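Pasting in a structure now, in C-alpha cells, and then I'll have a few things to ask.
A protein chain is absent from this complex, but the other protein chains hold their places.
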Amino acid sequence: MPVVAPFAMAALLMCLSRVLDQRVSNALAVATAVGVIGVCAFLFVLVPDQGSIVYWFGGWSPEIQGALGIDFAFDKIGAGLALLTAVLASFALVYGFGYYQDAGPLLNVLVLVFLGGITGMSLTGDVFNFFDFFELTYIAMYGMSAYSAGDEHALNASISFIIVSSLACFLFLFGITLLEAQTLRLNMAAISVTLAQSPARGLAIGAFALMSAGFFIRAAVVPFHFWFVDAEGTAPTPLGLLLAAVGVELGLYAFARMYWAIFSGLFQHFAVLRAGLVGLGGISSVIGSVMCLNARNLKRLVAFFTVSHLGLFLVGVGLLSPLGLAGVSLYMLTYAPAVSSLLMCVGILVARFSSLSEVELWGRGRALPMTGAIFAIASIASIGVPPLGAYTGRALLLRASVEAGYQWIVAVSILASSLTGAALIIAAGRVFLGLGPRPARRAGEGHEAGRGKGQEEPRGLHGRRYAPWFMLLPAAAGAGLSIAVSLVPELAAKAEAEAARFANRSAYLANVLQAAESVTPPTGQEDVVLPLGVWSGALSTVLAVGIALAVLYRGHLPSWLERNVAALWQPPLAWLERLHSGRVDDYVTMVIVGTTLLGGMFFAAFR
Amino acid sequence: MDKVPYLTAGWVFLAGLYGMATSRNLVHQVMCLSVVQSATYVLLLASGYREGGLAPIMIGARPDNATFVDPVVQALALTDIVVGAAVTALLLAIIIRVWRVKHVLDPDALTRDES
Amino acid sequence: MSGARLRHGFLLAGLVGLGLLLGWSLLNLHPYGEFHGPDEIRIEAIALHERHVTNLDAFVNFDLRALDTLGEEFIFFTAIVGLSLVLRRLPGEAEEGKSLPLAAGRSAPEPDELTRWITPAYVPALVVFGLYVLIHGHLTPGGGFQAGAIIGSALAMIYVAFGYSAFSHTVDQERTEVVEAAAAACYIATGLTALAIGASFLTNILPVGETGRLYSAGTIWILNDVSGAAVSFGFLTMMAEFISQTHHRGSGAGG
Partner (left out) sequence: MALQLGSYILVAIGALMVVLTRRPERQVLVYSLYGLLLSLLFLVIRAPDVALSELAVGSVAIPLAILVTLSKMRDPERLQ
C-alpha cells in the first residue's frame, strides 16, 4: 500500500541515520517516492473508469457488524491526487539533496511522512482517519517550517503556522465529534446514510460549518490565509513547493470530499451556500492577485499567486457541480507542477545570491540562463496562456461558472490572471533580464522584503557558475509536466466524467457499503475549447503583458496616469498590508471572526 | 441541566481562544492552545457517556446485559491527547529558538522592529 | 496602538458569534447520558468473543481502528523528528555550546536532600509501574501510550534529582531516537505480516488466547507493546532534547 511504504522507509531512515551514507540515504528516499509513484499509478489504472475501489483494513468489512472499521474508498480523482503528490514529493526529495549536509536525513524523513499522509488523506473513506492524516501532514510541515531556526522571521512565521493550523485541526475535530455524537459512525458513507434518516439536521450543519472553517484555514482562503503567506515566505523550498502545490489544496479536497460524500442534499437553500462559496472564492482571488502584484519578495509573490489561484479553485469547488469540480481537478493537475517549478527556480536564486528581493536581484539572474528559461516556461504554464498549462482547466471552470449563472467570475478570472501574470512577468523581467530601470527601494518596503532573509536555503552554491543538476532537474520536470499534461487530448472530457462520479453520493454509498451498485449515467461530453475560454485566456495574457510593461517602464507613462493610478491603488493596499501583521494573536482573531461568518453563511443556507 | 457537559466543552473552547487572542507571551499561548484542545476531549467523552454505563473494561463480575460507555470516542480521545502532546512539544522547541534569537516572547515585541 | 480597542471589539464580536454557533450545535445534541450505541453494533460482544480482549479501548485502538493508531504513532514520531530538526545545532553555534563552562545557577535546579534520597527509590518503581501498565494494556486501563508517558517522565526525574550528567549518562539520546524509529517500524511490520499471509493490512492474525490471561488478544498485545516502546523512547528523546538545550546554551544569553 502506498501509504505505508513511505512511513516504513521514514522509520528505517531514522533508524539507520547514524549508519547510512548520505548518498544511500538520499537514494533510498527517492526510490521510495518513485515506488509510491508506481503504486499510485497502478492504483490509478486499477480504478475502473467512473468507478471506485474500496478496501477495508484489518478485515473489518461491513458485513461483519456494520461499518466499524476503517476503509479506503477512492476513485480516479483521489488516486490521481495521490499520484500527483508522489511526483511532487520526489521533486522535493531530489531538490533537497543540498540540505543533507545541514539536516542529515531529517528532511527526507519529513517529506516521506508528508507523502504518506497526503496519500492516506486522498484515499481514505473514514472521517477520523482523514483527520489523523490531516494532522500528520501538518506535523511533518511544522517540522520543516522551522528549518531556518536561526531566523526570527522564519520562527515567527512557523509559530503562526502551527497555532493557526492547530486551530484548524481542532475545529475539524469538534465538527467530527458533533457528527459522531449524532450518527455514532465515523465512516463517511455510514454517516451519510444515518444522517439522511435522522430528523435533526441542524447539528450536522453546525458540524459542517466548523469542519469547513478548518478546511478553509488549511486552504488559505482569504480571511484565513495569513499564516500561509508568512510560512511560504520563509519556508525552505522542499516544504514551500509541497505546501503551495498540494498542502493547501488538500483543504479544498477535504471540503469537496466531505460535501459530496456526506452533506450534499442537506441544505434547504442550496443557492445561498453556492453564492457564499463562490463569493468567498472570488474575493480570495482578487485580494491574492492584488497582493501578488505588490509583492517584492519572490517567495511571498508566489504565495499570493497561490492564494489567488486557490480562490479560483474554491470557486470551482463552490459551484457544487461536477463540471466545476472537473475544472478544478484539471486546473490543479497543471497548476501544481508549474508552481512547484516556480518555487524551485526561486530557491535556486536564493541559494545563489542569498536574497529574495526582486529589487536586490535586479539583473543578477542573467548569470543563470537555464533557471531563467525554466522560470519563463513555468510562468507560461501557470498563467495558462492558451492552449498551454493551466488554460484547459480554467476554461472548464469558467464554463461551469457561466452555466451556473455566475458570469462575473469570468471578469474575476481575467482580472486575477492578468494581475498575477503581470507580477510574474515583472519579476522574471527584472531578475533574469534586467528589464526596466533599476527599481528603487520604496519607503516601507524593507518591511515586506525583509521577512525571510533567504537563510532557509542550503549554502554552497556561491561561486558556482551553474545551478546543480539536482535543483535544475526537478524544476524543469515540473514545468515540462505541466505543459505536457495540458496537451493530452480529451483530458477535459475524462475529468468531467470522473468528477461526475466523485459527486455522485449514492454511487459512493453503494460502493462503500456494498449494496447493489447503481449505474451512473455518463455525462454528455461536449466540446470543451469554448470561445469563452480562448478569448478570456488571450485577453488576460495580453493584459498581463501590458500591465507588466507599464509597471516596468513606469517612468515613460504620462505622469497624470501614474498619479491617478497610484492614488487609487495605494490606500486599500496599505490597509491590506497592515492586515498582514505577522502577529499570531491577530491571526487567531481573524480565525475566530472568519469561522463565525462562515457559520452564519451555513446557517443562512440551512434555514 | 442535561446540556451542562456540552456547554462546558464549548465554554472551554471559547475560553482558550480568548486567551490565545489576547496572549502576551508565547508560552502562555501554547498552554491556551492546549486548553482549546482539551475542549475536544471533553466533548468527545461527554458525547459517548451513557447513564448507568460501565467503564469499558470487562473484568470481574458484571451483569449479562451490562451496557458500556462508548469505547470508540475514548479511543479517539486517546489519539487526540497524543496529537496534543506532539504539537505542544514542537511549539516549545520553536519557542526555545525564538528566545535564543530575540530574548522576548511577547508577540508585540516580536513583530515591532520589522521595518 | 489606536487599533487595539477596535481589535478587542472585533475579537469579542467574533467570540460571541462563535459562541452562538457552538451553542446552537451543542444544544442540538442528544441529551447527556443517553448515548445509545446502534442496536446492531455491539463492540463489547465482538471484542470479548472474537478477540478475547477485556479493555475495549485497546480493542478499538489496536484492532478495529489500528490504522488510526498507526497514524498517531507517526504523528508522534514525526513531531520528534521535527523537534530534532528545530533544535539541531546550527552552523554558527557549533562551537559555542559545550566548551563553555556552565554558569552558576544555570545548572539543574538544586534538589534538596530529600529528593535525592527518594528518587532512586521511586524512579524504578515508576518504571516498573509503567511496564505493568504497558503489558496489561489489553486487560486493564492503560496501554502503550500511557505507559510511554509514565516511563518517559519517570526517567526525566533523574535529571531533576541528579542533574544533567547523570541524566545524559542514563539516556543516550541517539540511541533513544533509533529505538523509537525501530519500534514504529515494527508496528508497520506487524501489519504487513498480515498482508503476507493474505489478510488485509493490520488484520489481527494471531491466536487470541484465553480471555484475561497476559498472553491473549493476538496482535493487539504486540501492537500495544510496540507502540508503548515507541512512545516511551519518544518522550525520552523529547526530554533529552529539551534538557540538553538548557545545557548547550552559549554565551548569547548572558550578553
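Every chain is named by a letter (A, B and C) in the order it is written, and numbering of its residues begins at 1.
Assume a contact is a pair of C-beta atoms (placed from the backbone, for glycine too) under 8 Å apart; a residue touches a chain by one contact, two chains touch by 3 or more.
Being a predicted model, the structure only gives us computed values, none of them experimental.
Across the entire complex, contacts from the unshown chain go to B, C. Screening C:Ile75, C:Ala149, C:Ala185 or C:Ile220 against the full complex identifies C:Ala149 as the residue touching the chain left out.
Where chain C meets the missing chain, the touching residues are 55, 57-58, 103, 105-106, 109, 133, 141-143, 145-146, 149-150, 152-153, 156, 235, 238-239, 242-243, 245-246, 249, 253-254. Although one chain is not drawn, its touching partners on chain B can still be listed: residues 4-5, 8, 11-12, 15-16, 18-19, 24-25, 27-28, 30-32, 34-35, 38-39, 41-42, 45-46, 49, 53-57, 69, 74, 77-78, 81-82, 84-85, 88-89, 92, 95-96, 99, 103, 105.
Heads up, the rule we're going with is that only the chains that are shown with their structure count from here on.
Of the two chain pairs considered here, A-C and B-C, the higher C-beta contact count falls to A-C. In chain B, the residues touching two or more other chains are 13, 17, 21-22, 43, 47-48, 70, 72, 76, 79, 83, 86-87, 90, 93-94, 97.
Residue positions of chain A touching 2 or more other chains: 128, 132, 135, 139, 142-143, 146, 149-150, 174, 178, 181, 184, 589, 592.
Within the complex formed with chain C, the residues of chain A that make contact are 1, 4, 7-8, 10-12, 14-15, 17-18, 55-60, 64-66, 68-70, 102-104, 106-107, 109-110, 113, 116-117, 120, 128-129, 132-133, 135-136, 139-140, 142-144, 146-147, 149-150, 174, 178, 181-182, 184-185, 200, 202-203, 206-207, 209-210, 586, 589, 592-593, 595-597, 599-600, 603. Residues 2-7, 9-10, 13-14, 17-18, 21-22, 43, 46-51, 53, 55-59, 68-72, 74-76, 78-79, 81-83, 85-87, 89-90, 92-94, 96-97, 100, 103 of chain B are the ones touching chain C in the complex. Contact residues of chain C toward chain A in the complex are 7, 10-11, 13-15, 17-18, 20-22, 24-26, 28-30, 35, 37-38, 40-43, 46, 63-68, 70-72, 74-75, 77-79, 81-88, 90-93, 174, 177-178, 180-182, 184-185, 188-189, 191-192, 194, 199-204.
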